[in-house]
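Then we have subunit A:
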Amino acid sequence: MMLEIKDISKSFGGIKALRNVSFSLRKSEIHALIGPNGAGKTTLMNIISGIEKMDKGDIVFNGISIKDFSAYRRAQMGLARTFQNIELFGNLTVLENILIGMYMKSHKGFILSGLNFRGVDEKTKSRGGSLLEYVNLSHRKGEIAKNLPVGEQRLLEIGRALATDPQLLLLDEPAAGLNTRETKNLSELIQKIRNERGVTILIVEHDMELVMGISDMITVLNFGEVIAEDKPLAIQKNPHVISAYLGED
Partner candidate 1 sequence: MNRENAIAILLLTILVFLFPQLTTDNYILTVGIFIGINSIVAIGLTILMGYAGQISLGQAGFYGIGAYVSAILSLSYGLPVMLSIITAIAVASIAATLLAIPSLRLKGHYLAVATLGFGEIIHIIINEWGPGGPSGFGDIPHFSIFGYTLQSTVEYFYLIWICIILIMIFSLNLLNSMTGKALRAIHDSEIATLTLGINITFLKIKVFVLSAVYASLAGALYAHYVTFLSPSGFSLFYSVLVLMMVVIGGISNIWGGIAGAIIITILPEVLRGFKEFDILMYGLILTLSLLFMRKGIVPMVIDVFRNKFLIKIRKNDA
Partner candidate 2 sequence: MKGLGKLCLCLLIFLVFTFFTPITSHCKEPYRIGAIFSVTGAASFLGEPEKNTVLMLAEQINKSGGINGHPLEVIIEDSKSDETQAVLAAKKLLEKDKVLAIIGPSTTGESMALVPIMTQAKTPLISAAAGANITQPVKERYWIFKTAQYDTSAVEAIYTYMKKRGIKKVGILTITTGFGDSGRKALTELASKFGISIVADERYGPKDTDMTAQLTKIKAAGAQAVINWSIGPGQVIVTKNWYALKMGIPLFQSHGWGSKKNIELAGKAAEGVIAPLGRLVVWNKLPDKHPQKALLKKYATDYEQRFKAEPSTFGGHAYDAFMIVVEAIKKVGPDKQKIRDYIENKIKKWPGTGGIFNMSPNDHCGLDVSAFEMVIVKNGDWEILK
């Protein structure tokens, strides 16, 4: 098991956002997390990546309980993510955004950095360049990140997450704000990442076509509870899921 979510609960001022949520991810699978708005998906993502604390439960990553680890420690262990409301470094260039992702693997220490005249070394830069190519952004290399269109910003976030060399990638609504063609490219990219790099992916997404197309497994969350977990085809037929979605729409 790559990641085991064990019995997680979380409430915000009396409102229960998550209730005893448990599920797990196998290595190199694409696992989708779906559910109506307010089901607690983003909260769960934040808890897994260590940005929010949970009230109770446990997270086991590669056999190690990481619930007491801070966000940066989890990232160092190979857990990367993207954000629903894009959290790029807006004032940095596209390449620099990728380079920050490579920080923990390539920075040289505080004092040595001050003594080194060359800045970021060529090897790191060329690795960053090839990552940009990987996410189809090499033509934007020198541009300021905040000037990119949303679709490309989403790609850049994925590229930045990949720069940390993750074993597990959390994607929080990567298709939000994308047009059909961009969504198609995205789904190809996600599959490519899994196939070529062997990265396990947990994706939160509303675009059902995308979810059904790429996922190996789907977990459905409603009002903070897991109401179903199954293969895509089975999920589509699950009456609980249908009523949850119909109730929302």
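Assorted remarks:
One rule holds for everything that comes next: a residue touches a chain if its C-beta (ideal position, glycine included) is under 8 Å from a C-beta of that chain, and two chains touch if they have at least 3 such contacts; residues count from 1.
Selection rule: all candidates are chains of the complex that A comes from, given by their letters.
Computed from a predicted model, the values in this text were never measured in an experiment.
Here subunit A appears alone, and the candidate among 1 or 2 that touches it in the complex is 1. Taken in their complex, subunit A has these residues touching candidate 1: 49-51, 70-76, 80-81, 83, 87-92, 96-97, 99-104, 106-108, 110, 113-117, 119-120, 124, 160-161, 163-164.
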